[in-house]
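The complex is shown incomplete by one protein chain, all other protein chains being positioned as in the whole.
Should a chain be cited, it is by its letter among A and B, assigned in written order, with residues numbered from 1 in that chain.
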Amino acid sequence: MIEFSEVHKAYADGTVALQSLSLTAREGEITVLVGPSGCGKTTTLRMVNRMVDPSSGTVRLDGVDVSTQDPPTLRRGIGYVIQNAGLFPHRSVIDNIATVPVLLGRGRAEARRQAGELLERVGLDPRVGGRYPAQLSGGQQQRVGVARALAGDAPVLLMDEPFSAVDPVVRADLQDELLRLQSELGRTILFVTHDIDEAIRLGDMVAVLRVGGTLAQFAPPSELLAAPVDDFVAGFVGRDRGYRRLQFVGAGSLALSTFPTTGDGWLLVVDDDGRPTGWRQGGDRVALGTVHQEGASLRSALDAALSSPAGRGVAVDDDGRVLGGIEPEAVITLLHRTDALEPADGGDR
Amino acid sequence: MRLFGEDVLPLAAEHIVLALVPVLLGLVISLPLGWWAWRSRGARRILLPLTGVLYTIPSLALFVVMPILLGTRILDPVNVAVALTVYAVALLVRSVVDGLDEVPSEVMTAGVAMGYRPLGLLVGVQLPLAVPVLVAGMRVATVSSFSLVAVGAIIGQGALGALFTQGFERFYTAQIVFGLLAIVILALLFDALWVLVGRLLAPWNRRVARPTSSVEV
């Protein structure tokens, strides 16, 4: 657990980077700090491992005031991932990952063996272990950076815009990978980004910071989308927030319609197992839209309804068999009824 | 081996010692100086212009001034050795600073964040990464040191340079050509040695690991 209480940071020239920041990053969760440049998010992150010391206020790590700790010793117990990975160009991938265990005085052979396992854990071929960082792609380097941060078995991970320098497709992969890793490892992660979409996708809790270093809102992503506290947060959260918010709402109690089996209108075509294969209108076969799988969010349900050529979407169960139809109106009705401010269990990220 | 009335092997050996010892000594002196200049802006403001000025002083002048500064005799080989060490330091302090500057800031940040202490970071990360630039500096220092030793012959301390002064007095072209070849070959030999050392110390670096295609201005 990381606690900031009344943390203030001003530089010698009078610039204020952070003003009375108080927030808690809970054990085993991803807490995202997001905001425009100059909002002090990186400064906040660096206070945890004492790369920056606050002017006043305290930062506690698992209840211990970090200012009482020897910085190098403190840092060896905290994983750190930065933009462009910051890998050591002169060390092989394996030796990069083994850096902290070796600094902690564990045997080199053991550290290397563990590094090999971590490589697989972050989705890399163990054969890249002998290469130098310059021989890897940007996405691969970033994965190695994550592996290196995990190597010390640190319960806390600091990530400073780790995925900002890679292209969007690779970034999405890396984000999925991080969520998968986190579901296995349950570390306490403090994550800095300027990208609100990344914050919403990854964060259990999201702290939106304003330029000048004040906390605008600290809330779960769904609440941020549903109820931004002011115009700044609303503007920062950006367009489509009404629609994006739907991904945090479960579609469990959505009223499904039944499909007509005869007539001149749109008819759903299913195979012998009851799985939908397409639509038929008059004599023509038309492809399916997206399909809403049982348990997915309201966003998926609405998308199924809107993307269907028939004007109603298809809901299927876990095996892909048709459960019923989704009318766009039903989605809106459900949204109003549940008032939908609460994140639902079925929401996906 | 006697050639042109001179025993050239001892001369060659003396030439190598006179050229190499100052360069190695220069490296040892330059590492802490360069690190200091890299770390402190004030030290950099003083050290870099100072070494720049030292490097511009013509070798013959420096050889001649040495006895005044050191209190040595005019014909002492120490004069040449110290003067060449001054040149090596003048050149290599800059290389050390450049080499340390070359370490990417995100690598430094990552090192600090992982819990390196300053000395550990210097030895484990910064110096290894400075190797390519240091090797480039050592190559220039070594090659020019071999050629500068010969200038000492004018004041009677030039090892293989004696072949030039004597060849000139005797109007003996072959002796001079031999001296030129001998010095160039020795210089290039040790230049190649540094390239090899660079490849061994920095196998990760393509610039060192592959034949160089760059020139120092």
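Side notes on the structure shown:
To be clear about the criterion, a contact is a pair of C-beta atoms (placed from the backbone, for glycine too) under 8 Å apart; a residue touches a chain by one contact, two chains touch by 3 or more.
Note that contacts and distances are computed from a predicted model.
The chain absent from the displayed complex carries the UniProt protein name "ABC transporter permease", chosen from "ABC transporter permease", "Cytochrome c oxidase subunit 1", "Coenzyme F420-reducing hydrogenase, gamma subunit" or "3-methyl-2-oxobutanoate dehydrogenase (2-methylpropanoyl-transferring)". Only one of B:Glu14, B:Asp98 or B:Asp191 touches the absent chain when the whole complex is considered: B:Asp191. Touching the missing chain, out of A:Pro71, A:Gly138, A:Pro155 or A:Pro220, is residue A:Pro71. Where chain B meets the missing chain, the touching residues are 52-53, 56-62, 64-65, 67-68, 74, 105, 108-109, 111-112, 116-118, 121, 140, 143-144, 146-148, 150-151, 153-156, 158, 161, 163-165, 167-168, 171-173, 176-177, 179-180, 183-184, 187-188, 191, 212-217.
The criterion applied here is as follows: only the chains that are shown with their structure count from here on.
Taking the mean of the C-alpha atoms as each chain's centre, chain A and chain B sit 54 Å apart. The part of chain B that touches chain A in the complex is made up of residues 104, 106-107, 109-117, 120, 125, 128-129, 131, 202, 204-206. By the touch criterion stated above, chain A contacts chain B in their complex at residues 49, 51, 71-78, 80, 82-91, 99-100, 103, 132, 134, 145, 148, 152, 158.
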